[in-house]
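First the structure, which I've put down as structure tokens, then a few questions once you've had a look.
One protein chain omitted, others in place.
For subunit A:
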Amino acid sequence: MKEFTYVITDPEGIHARPAGMLVKTAAGFKSDIKIEKDGKAVNAKTIFGVMGLGVKKDMEIKMTIDGEDEDQAAEVLQKFFSENL
């Protein structure tokens, strides 16, 4: 299992467009991928789950990746966050 945290710098937070991009990225991996904010964790492959978290600027999120391709997924997702959010 892999974990990392990230503090959102995008002024709009995880709004629809980055949420869509995140879901698309996560869906590309077999691993179980969760995104957590304030103790509430949701499946990062569902658009309603991700948007429903209402993640805004300066909030910290935790990503948990569990599965056969977790190393690669963690790397790609970390890159995704630093480039887009």
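Quick notes on this one:
The criterion applied here is as follows: a residue touches a chain if its C-beta (ideal position, glycine included) is under 8 Å from a C-beta of that chain, and two chains touch if they have at least 3 such contacts; residues count from 1.
Definition applied: contacts and distances are computed from a predicted model.
Between the listed names "Extracellular solute-binding protein", "Phosphoenolpyruvate-protein phosphotransferase", "Monosaccharide ABC transporter membrane protein, CUT2 family" or "SWIM-type domain-containing protein", the UniProt record for the complex's undisplayed chain reads "Phosphoenolpyruvate-protein phosphotransferase". Subunit A meets the missing chain through residues 11-13, 15-17, 19-20, 23-24, 43, 45-49, 51-52, 54, 56.
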